[in-house]
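Questions regarding the structure given below will be posed in turn.
Of the protein chains in this complex, all but one are displayed in their positions.
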Amino acid sequence: MRPTGAVPVLTLGDVVLVSIQVELHDELALRLQQDLAERVAATGARGVVIDVSAIDIVDSFLAKVLHDISATAAMLASTAVVVGIRPAVAITLVELGLPLRGLRTAPSVDVAFTMLGVRQSAGSPASTVPPPAAEHPSSDVGRGRRENVGAHEQLPPSPRVREMG
Amino acid sequence: MAMTFDQNANDDVADFLLEHEERITEDWLRAGFFAQHGGQEPEQARADCRAVLAAVADAARTGRAHDPAAPGFLQVRALLGDLVAMRTRHGESPSQTALELSRLKQPVLDLWTRHRRGDDDLTAHAVLLSTALDTLRLAVVETALSAGADIIAYQQQQLMELSTPVIKLWDNVLAVPLIGTLDSARSQVAMESLLQAIVDHQAAVAILDITGVPTIDTMVAQHLLKTAMAARLMGAECVISGIRPQIAQTMVQLGIELGEVNTQGTLADALAYALRRIGLLVARAENA
């Protein structure tokens, strides 16, 4: 992946969709974060779907960007869903200490759209099984389960008080 | 090429090898080590020869003629490994391979002597050349030894993968029943195969069943926890079922909490949960 260009942001009905296909350097990631916030505010989109399936590394910087996008979306009455985190990336994030608990995730764009209560995009038939939101299993089942903490409390605190998102 | 004394001996030897590439290749092909076996094309054998010769020249040029870990030798490590592996597959014994290798040296030294006839000040060069060729032999032996270790590692990996089968219970529902003692390496493999299976099967729920696991240590419990967190990042939910009472007790004593993980009593409970979770109802036929 070449580290150039901006990341194109699409609007599909009620949802803002972005598929990251380039290696994101820091500035590009921050630009994307800003573009997404502006687009959500301008369109009143109910959801933001970020497809990261082409990304082979997420370090703490990009993880924070993803978290901030999700927190910003929440403030704009929208919901962000991150799609297609690869197994190796997921293992590394957990090892890094970034399980990103408040982040909504989905295995595919289709599932993300279903989670957001939106009909699938043209050409992709609705899956037979309605896949549920990954982070909202019904809390009445399962022993010893704890409710997930809110999106704003998921990251480790730093000794400095600071605002996130 | 006219040799002058202000030139560096390393360069001299390296240049000599490269300039006589054609001739040395012919000699080496006769020596056996590179000779074709089975499917090996003659052109391929020739190319292999040239690559190895370039490696020896590189080691000499960089002043690392004595060092099997020199960059030049490292670059042909994989190639040497393949050549050794191929000979082993054709039933050749290690001592036969060693013999063929030792035959690579003499023709090059002979060529050097003919080339340098009458020039007595070049003994250091001959020593250097001889050293570089001996080191090539050493590099091959090291590669062969580590190839053996590779095979053992590969077999261990295979065994571990065999002992952690991923089963599709339903559309979008997977299970990994773990049986026997879980060590850190095995739980790591189980974790990676489960996560890959989640992608392959587009799973929404993955069940790790540890009914058959007698004990668990802190490391393994950590792996289970990490698996669940990683699965969630990928958009799936990981459920752990079959935690035995003794294990639960040990984990509490060790201070391990599975607080964030969905645990279910038995594999059946986990399946029932998974089906509900993907929006399926299980009902008795007479009620349907």
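We call the chains A and B, going by the order they appear; numbering starts again at 1 in every chain.
Everything below uses one rule, namely that a contact is a pair of C-beta atoms (placed from the backbone, for glycine too) under 8 Å apart; a residue touches a chain by one contact, two chains touch by 3 or more.
We adopt the following convention: contacts and distances are computed from a predicted model.
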Among "Serine/threonine-protein kinase RsbT", "Reductase C-terminal", "Xanthine dehydrogenase YagR molybdenum-binding subunit" or "Sorbitol/mannitol transport system permease protein", UniProt-listed name of the chain not shown: "Serine/threonine-protein kinase RsbT"
Per the touch definition above, residue among B:71, B:180, B:214 or B:279 touching the missing chain: B:71
Sole contact to the chain not displayed, among A:11, A:34 or A:60: A:60
Touching the absent chain when the full complex is considered, from B:188, B:227, B:241 or B:264: B:188
Sites on subunit B contacted by the missing partner chain, in the whole complex: 69, 71, 74, 77, 142, 146, 149-150, 152-153, 156-157, 160, 185, 188-189, 192
Subunit A, residues in touch with the chain not shown (by the definition above): 3, 23, 25-27, 56-61, 63-64, 87-89, 91-92, 95-98, 155-160, 162
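The definition used in the following text is that only the chains that are shown with their structure count from here on.
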Contacting residues of subunit A [partner subunit B, same complex]: 83-87, 89-91, 93-95, 99-101, 103, 105-108, 111-112, 128-132, 134-135, 137-138, 141-146, 148
Residue ranges of subunit B touching subunit A (in the complex, touch as defined): 171-172, 191-192, 195-196, 198-199, 202-204, 226, 229-237, 239, 258-260, 262-265, 273, 276-280
